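Removed: one protein chain of the complex. Kept in place: all other protein chains.
Now for chain A:
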Amino acid sequence: MHIHRLEKIWLAIGVAMLFVFLGVIGVGAFAMGMQPPTGHHTIDPEKVSETYPFNNPGLEQVGENEYNAYMIAYAFGFKPAKMEVPLGAKVHFQVTSPDVVHGFQITGTTVNLMAVPGEVNHYTYTFDKPGEYLVLCNEYCGAGHEFMATTIIVK
């Protein structure tokens, strides 16, 4: 099959850029630890409030200025309703849902994960700036979806 010379050049440049780009993403994800949220950690959605650690949602210190944050996204709110995080803290979020699918997004940060019933999602974020961060549900979950929000205070 004949391919025009200019088309060969065009495709070669395009494909080269593509692989550079994929390489950058891959190095970022696997060598520098910038993975999307993940975790294969199952939980019975009907027993979330009885299952450790979600029987006691909130912050748990695990190191020097390092915390686990166990959060429940439910229709239509978050537990704990208010949370305070020390400035500069590295927070390992663990999020699940006892009912339908929700989103867990902290605006102005890279924290954006799906709370799927039956699974616990994991993501780590370091809060370097003080402020009152807005946490909202970004997946449609029912009639009160737009009211599903809370804040995290970093100071």
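Here, a contact is a pair of C-beta atoms (placed from the backbone, for glycine too) under 8 Å apart; a residue touches a chain by one contact, two chains touch by 3 or more; residues count from 1.
Note that in this section contacts and distances are computed from a predicted model.
**Q** Any idea which of "Membrane protein", "Cytochrome c oxidase subunit 1", "Gluconate 2-dehydrogenase subunit 3" or "Putative ABC transport system, permease protein" UniProt assigns to the chain that's been left out?
**A** "Cytochrome c oxidase subunit 1"
**Q** What chain A residues would touch the chain not displayed?
**A** Contact residues on chain A toward the absent chain are 1-4, 6-7, 10-11, 14-15, 18, 21-22, 25-26, 28-30, 34-46, 75, 99-101, 103, 105, 107-108, 110-114, 116-122, 132, 134, 136-147, 149, 151.
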